[in-house]
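Missing here is one protein chain; the remaining ones are kept as they sit in the complex.
A, B and C label the chains in the order they appear, each numbered from 1.
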């Protein structure tokens, strides 16, 4: 892929994350969806940059911050909509996975733990599995700055490092865990400072710069593939919306939020870069957006056509 | 206290730990004791040095490696024997606390979690309590190198550091967790390397040098007392006996064990130091040992005189 | 004079009053500070009592509980929160083996005056790990009290009593009850721990229901009253200590019993009660015991399916009909 193709691909994937979410928010407004949604707007740079560093056969454990992880990975968007509409189009076949329990094994999307931090040991286990089977698959595990304080991180990070498991720990440090600032919850300035405690490389990158994230994660992925063990990457980012839809968001400084939105939007930043390097015109980008919008709309329509499950659905898949 | 007095005090306390344990092992041989004992022989330098840095009103959460912690702290030895004999002389009044659940609130001995690592959050809570109440008490929390891999450490260490709680984390790195070498279980070379992850000072000391331990822990205790937060100290030590009495101990290199016993016995090392600095003669030390032996014997006899509890004891103290 | 306030407001009042009453109490948990708790249960408390008394923790549940134990055995009276009751599993060792057993296993040398607030239950799409009612996991937790307030008055009165008690208490408000309202006495309203409430007297069937299911039980009772079935509705207010006397006396009177709760039937709170009835009141029974609860499946994420898992009034009505129609000697 040329530099231009790569950047346009990033742009398209980020736009896709954003437009998919816009549509979902419309569904929420229209009362089509129950449950809770934690919007990902603002964090597309991190999610797309990191996911783009994976191979299709790699594993991924996502976090609850929007669905950019899955959209970027190329999971069918209608399936994602279906999981929120809780109909049979969803990846969980009508169970209504919401944001929490979407999965797509054929792309290594292994699901998510609803208890924050429950994914850490599972990600290490997927890494163990890859190493055991002698593949060179890697497991990318996303988590928030708040989640980094669960003890499961310690156990999984240590085991992964001792055994040189192919895991990339990717912290989306958006500086808040609901209403709690990372500064009030975390002893170190950076989450990446913790890498030393597990004798693995740690790096803090600008999460709004999709290219920087891609490059850092690519290095970590390659390292893991070579059998040299895990890495910890911290992407500094910000969520543009409340913790969940409905959050009064009174705890964050309004100006801080506005500044991030105006100056640090990963999609705008990449657009600027593409345009100023004359790799794409405003028109080119507009075309991409329009195409993606059509795809999103089609996926949404497809999802809306699917039926709701019957009561019997609750008894399915309890055991194998 | 003069240097000489201090060293003699250390010597006496270490001897006391050793002789107390010798007597306990006799009881075990004689079948007077059920349950499990994890002998502390070899680790007296760390336990005495650390405990000596405390004030009587400080808190302590001990580990399962012998009873040097409590002996050094000055808990009545008859009570300790009583807990193993499981009679009413024991601190737990006949419940038979064995090594795991001895307590002595008047000296801040808060007990122990039988699940390793369960003590970490409790120690942080005791630190929180001291700070909240505005005292300058400190909580000293002992744990083994193996225990350091429990996730509870992560949670407690982070919280203690964020809030600058007066806690001293003291790892007795005896290089083995039952049969598992610290090298195979821990990603970093030293447990103290993990201090960085919680933005607290970390220091590795020679755990066989009671003075070095005392000095390092004293610095950490003073820091904590000043409200500057927790520290992590790792004392390099070794257990001279099996993990528990009855352990075949086939996993450790016989020569390694012998070398430690011969060259790195904390009691012999201090005796040598005292003698070569002419602070005490072999006779002085012999006198101390004899006196302590008498005290141990008396405590043992006192404990042996106490009656076993009746069946009703099992129903006591379930609730307050 | 009783006033009508919401369940959440009742919780908030209890916290407010007890924080005001005893300097040794403090409240910590995730988002309980400036945010006031994700269900509003701590609204304004940090402003009122300051950051020393009411504060946010990191997302570190073993620390939240274990730290509470440490503070409790050293002279304080911590009130701590798990954001969702499902997270008892995340700190199970701290609750089940530390908070509950610390006193016993250390020979009674400590008291553990710790209150753990952990909102439970389905709330419309919160999914399998944010909707559970875990109280029955603690039937065997000797040393621990486990409370399930069903009304605003109990939310306040039980919480206040829990905070003043010297034992560790797992306090499980139901999330779906937050906006329900009810009369709450003014002043120092305390409800004793371990005493069931007879929510409705009746002579035909004993209906024991926990937490949010009480509302449906009362609804069912009203509906069945129209058919001439006179139901006694008992709210045990929790699990430990359990007021078996009140339940057994009622069963002796009615001879028929339905146990209703939101947790799945297997291993739900009703099992132990049914077992005790089978041991101690079987000669009074005129019909088989009947339990109503969720089926033996996790809670689906979708609110659409959740309805089929959470027991409804209709299920209770059916169960009562079943026990009134059947008889031990057919």
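Throughout what follows, contacts are C-beta pairs under 8 Å (C-beta built on N, C-alpha and C of every residue); 3 or more make two chains touch, one makes a residue touch a chain.
Since this is a predicted model, take the numbers as computed values, not measurements.
Engineer: Among A:45, A:151 or A:266, which one touches the chain that has been omitted from the display?
Structural biologist: Of these options, the touching residue for the absent chain is A:151.
Engineer: For the chain not shown, which residue from B:13, B:41, B:73 or B:101 touches it across the whole complex?
Structural biologist: Within the whole complex, the residue contacting the unshown chain is B:101.
Engineer: Which of these, A:93, A:164 or A:223, touches the one chain of the complex that we don't see?
Structural biologist: With A:93, A:164 or A:223 as choices, the missing chain is touched by A:93.
Engineer: Touching the hidden chain in the full complex, which residues of chain C are there? Just list them.
Structural biologist: Residues of chain C in contact with the hidden chain: 86-90, 92-93, 96-97, 100-101, 104-105, 127-129, 136-143, 240, 263-264, 266-268, 270-272, 274-275, 277-280, 282-283, 285, 287-291, 296-298, 301, 328-330.
Engineer: If the missing chain were put back, which residues of chain A would it touch?
Structural biologist: Where chain A meets the chain not shown: residues 59, 90-95, 97, 100-105, 110-111, 113-115, 118, 120-130, 132-133, 139, 151-152, 154-156, 158-159, 162, 316-320.
Engineer: Residue-wise, where is chain B in contact with the chain that is not depicted?
Structural biologist: Missing-chain contacts on chain B: residues 34-36, 86, 92, 94-98, 100-101, 113-118, 146-147, 149-151, 177-180, 184-186, 250-251, 308-309, 311, 313-315, 318.
The criterion applied here is as follows: only the chains that are shown with their structure count from here on.
Engineer: Give me the ID of the chain with the smallest distance between its Cα centroid and the all-protein Cα centroid.
Structural biologist: Per-chain C-alpha centroids ranked by distance to the global centroid put C first.
Engineer: On a CA-centroid basis, which chain has its centre farthest from chain B's?
Structural biologist: Result for max centroid distance from chain B is chain A.
Engineer: Round to the nearest whole Å and give the separation of the Cα centres of chain A and chain B.
Structural biologist: Chain A and chain B have C-alpha centres separated by 46 Å.
Engineer: Touching at least two other chains at once: which residues of chain A meet that condition?
Structural biologist: Within chain A, residues 149-151, 184-186 contact more than one other chain.
Engineer: Which residues of chain C are in contact with two or more other chains?
Structural biologist: Correct list: 57-58, 60-62.
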